[in-house]
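Every protein chain but one is kept in place in this view of the complex.
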Amino acid sequence: MHIPDGFLDAKTAAATGVLAAGGVGVALRHVRRQLPRRKVPLLGLAAAFVFAVQMLNFPVAGGTSGHLIGGVLTAVLLGPSAAVVVLAAVLIVQCLLFADGGVTALGANIFNMGLVGGVAGYAIYRLVSGWSKSLRQKVVAAVFAAWCSTVLASIVCAGELALSGTVSWSVAFSAMASVHMLIGIGEGLITALVVVAIARARPDLLESLAEADARPGYAPVLVFGLLISLGLALFVAPFACSWPDGLEKVAATLGFEHRAAATPIVASPIPDYALPGIQSAALATALAGVIGTVVVFGVAFVLARVLVPKELH
Amino acid sequence: MSTAIEVRDLCYRYPDGKEALRGINFTVATGECIGLIGPNGAGKSTILLHLNGILPEQPTRTPAVFICGQPVTEQNLPAIRRDVGLLFQDADDQLFCPTVMEDVAFGPRQFDGVGAPVDGRVNAALQQVGLIGFEKRSPYHLSVGEKRRVCLAGILACAPRMLVLDEPTSGLDPRGKAELKTLLQKLPATKIIATHDLELVVELCPRALLVDHGEIIADAATLELLNDEALMLAHGLERPHILRHRHPH
Partner (left out) sequence: MIRHDFFDRHSRLDSWIHRLNAGWKLSIALAIVLATVLMPGRFALCFVGIATLLVVVAVASKIPAGFLVKRLLLLEPLVLGVAVLALLQPNGGCVFLVIVTKSTLCLLTMVLLSNTTPFSELLGVLQRVRFPAMLITTLALMYRYLFVLVDEAGRMQRARASRTFTKRRFAVWKSLGTVIGQLFVRSTERAERIYAAMCSRGWK
């Protein structure tokens, strides 16, 4: 999901840059305060770990392969603030040394994969697992959070591309969200397998590492939440808001003629009317996403039962 | 002869409660070179980590280790760490900077301040270990022997009064071992060497301590200790070949 240079226009690059800088700044401050000195080298090693893991391909259906992003995994293992620092470091190195991800897109990539993929994913993880000590519950939460955050990050990415005028929203959304719904499954599966493996080898690691970040003070939670919400408002909401219009149109075509076609709340930069089939594809993708969320939760539940035998529970 | 290291009744438990060291007592005079031998898990590395205050993780009320008369306490740590140069077992853990130059300069920079001129010290240290010209090399591409020598240079650049070495010849090929041996022989500082390489002990250390199960079993002249076959076998060691084929004449 690394956006290269040239795909984002100046305003989008600037906006994401500001959001990313804010997020990393807050994360660094929190880490400096909360992380014990002896864990500082762990940030660097964890970054190398995430990078190394991202280099591993895992087989997906039909001969293609996917790559792990590792946002939720990192956040579960290190806490959300440390995860932001780690993921930012990974993206910076990938950008400067690999040219994987553009320099002007660094802000967007950090926002998408670090803040949305990592922090929002962690929030979902916490929401689902509570502060339960049960490994099974943690696995369910991890799988679900990993899938959701992957899909969510891809949606924000699509929004950024659309806002820049590079790709039309419907095309971007359909393509990115649908592909990442599949990739997200792999992400969830690997996250679960790794969490279980670590729980087997060093259960103390799962407890202690995230503990420092488990109940963060008000400030980081507030700021992260604010930044992510801003991002969603800027990059997703304008497009999602035009859906009621789309639904209206579909309803009108199907015969509910008493409903008048409303104008979109915020006009999309690239009108879709030139490509009639695309908008319904986007709607179909959205629907698939909603259904997918429920399905993945169920899958997560089953997976946790399979992976965590009675003894470890 | 003054005392460089004094250890009085050192005890230590791992975080999980297991006893690691029970009542370790020994002294090392300035300029001495002693070997620390024993089977795996005996506690050799644990003892070494106490000599510069890495252990215990939480400082105790009664210090058990004294370096040049100074107790190893939280306040004294900066001075202690300057005086005691510790070479870790895995060179990859100790060589953590992107280039050789930066790594050797790390110690002096910490002790003297970031802006301090350290180039002279770095060059001198690299000269001592025979690695002039390696300044810009990346640690990833060095051989085990070269890495170990860079680590040693990093320590020497801090001008320590004593060297504490944990398995300095492990992983080295015969040439690497010979080079390191020659290097260590030339260094006048007080030395403690924990090692499985008993030939190294014979050649460098007139005195040796045998450690097992967290206790000092024997503290004697090296030849006397290593020739005691029964004692060696009882503690998982073997009389080294170099002694087996020595004839009195």
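Order of writing sets the chain letters: A and B. Residues in each chain are counted from 1.
Everything that follows uses one rule, which is that a residue touches a chain if its C-beta (ideal position, glycine included) is under 8 Å from a C-beta of that chain, and two chains touch if they have at least 3 such contacts.
Model, not experiment: these values are computed from the prediction.
Colleague: Out of B:F26, B:F88 or B:F134, which residue would touch the omitted chain in the full complex?
Modeller: B:F88
Colleague: Write down which of A:I3, A:L19 or A:I69 is the residue touching the left-out chain.
Modeller: A:I3
Colleague: Give the residue, chosen from A:P80, A:G102 or A:P238, that touches the chain omitted from the document.
Modeller: A:G102
Colleague: For the chain left off this view, which of A:A15, A:I69, A:V196 or A:L283 is in contact with it?
Modeller: Going through A:A15, A:I69, A:V196 or A:L283 one by one, A:V196 is the residue touching the chain not shown.
Colleague: Could you list which residues of chain B touch the chain missing from the display?
Modeller: Touch set of chain B with respect to the missing chain: 49, 52, 54, 78, 81-82, 86, 88, 90, 92-99, 102, 106-107, 110-111, 136, 139-140, 154-155, 158.
Colleague: Of the residues in chain A, which ones touch the absent chain?
Modeller: 2-8, 10, 13, 24-25, 28, 31-32, 37-49, 51-53, 55-59, 77, 85-86, 88-90, 92-93, 95-100, 102-104, 161, 165-168, 171-172, 175, 189-190, 192-198, 200-202, 205, 209, 270, 274-275, 278
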